[in-house]
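One structure, pasted below without further comment.
Shown here: the complex without one of its protein chains, the others still in place.
Up next is chain A:
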Amino acid sequence: MTTPLAEVASSPSTLRAFLHGLPGVDRVGADARAAMLGTRSIKTTAKKQAIDMAIGMVDLTTLEGADTPGKVRAMCAKAVRPDPADSSVPPVAAVCVYPDLVATAVEALAGSGVKVASVATSFPSGRSSLEVKVAETRLAVAAGAAEIDMVIDRGAFLAGDYLKVYEEIVATKEACADAHLKVILETGELATYDNVRRASWLAMIAGADFIKTSTGKVSPAATLPVTLVMLEAVRDFLTATGRKVGVKPAGGIRTTKDAIKYLVLVNETAGPDWLDPDWFRLGASSLLNDLLMQRQKMATGRYAGPDYFTLD
C-alpha cells in the first residue's frame, strides 16, 4: 500500500496494481476459520442477547416482480412491531423494496425509526448504462429512501475493468446525496475469495458506506467464509484509512442458528464495535419469524406453532 489511497484510482493500472497487491486469501484456511467460529456454543443469556441484536439488524426485504403496495404496507407493519403479542421485541433496522415502492414504504413507516432501503442501479443484474443507474438512484432517494443498495457491474469486474466499477460506485454515491450507499458485490458471481477481497476494497475506496454480499437472486448467496473475508476487509480498511464501513450478508440466512453464527463471526473478526445495526445488517425475509419463535421459546420454554407468528 505505497500509493496514497486517494491516488489509487487515478488510472486503470494503479487501481489494478493496488487491488492485486492486497494479501491473498487461502480458501482452505478461510473456510476452516469460518467453520470453527460456527461451532461456538451460544446459549442462555448470550443467546437472548444475540436474538434481540439480530432482530434489530434485519433488513426486512421483498424483491419480487409481484410486489404490490399492499404487500409492502403489510411488511412495514411487521417491521415496526415484529411480534404483535410481545411489545418487548425491538423493531427491525430497515425494510428493503424496489424503487417504485419506496414512497409507499416511507409513508407506512413514518415516525417509526425504521429506515427505508431501496435496490437501485438496475437490480439485480446491473446491466444498464450509468445514466440509467444514476437516474434510478435519484428517483429512489427523491422518494425518501434513506439507504440505496446498488449492484456492481460484475461483468466489468471480471473483465478487469476495475476503473469502470469504481466510477459507477462514485457516481451512484454522489446521486445518493445523504442516503447511505450499500454496495452489493454479488460474491457468488465473483467466484474466488481473492476477488471478494478486491471487490470489497474497490467499493470502500469508491465511497461505499456498506458492503453487501448478494442480491439474493444468485446462488450461492451469503456464506460464512465470504462474510469473513469482507469483515477482514472492513477491519483492515479502518486501520488503513480511519473510515468505518458496514457489512451486510444477504440471502440464504434463514435460521436463528445461522444468524448467531454471523454475529460470532463479526464479534471475533471485525470486533464488537461492528455489532450494531449501523455497521452490520442481515438481509433476510424468512429469518425474522425464526428469531421470534426462538425468542418466545427462550421466554416460555416451549415452541408455539408457526401459526402464532404473522406471515407479512
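Note that in this section contacts are C-beta pairs under 8 Å (C-beta built on N, C-alpha and C of every residue); 3 or more make two chains touch, one makes a residue touch a chain; residues count from 1.
Here, contacts and distances are computed from a predicted model.
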Request  = Refer to UniProt and select, among "Double-cubane-cluster-containing anaerobic reductase", "NADH-quinone oxidoreductase subunit J", "Cobalt transporter" or "Aldehyde dehydrogenase family protein", the name of the complex member that is left out.
outcome  = "Aldehyde dehydrogenase family protein"
Inquiry  = Which candidate, A:33, A:248 or A:295, sits in contact with the chain we can't see?
reply    = A:33
Note = Among the options A:19, A:50 or A:134, the absent chain makes contact with A:50
Inquiry  = Contact with the hidden chain only, please: which chain A residues?
reply    = 23-26, 28-30, 32-33, 39-47, 49-50, 53, 232, 263-264, 267-268, 272, 275
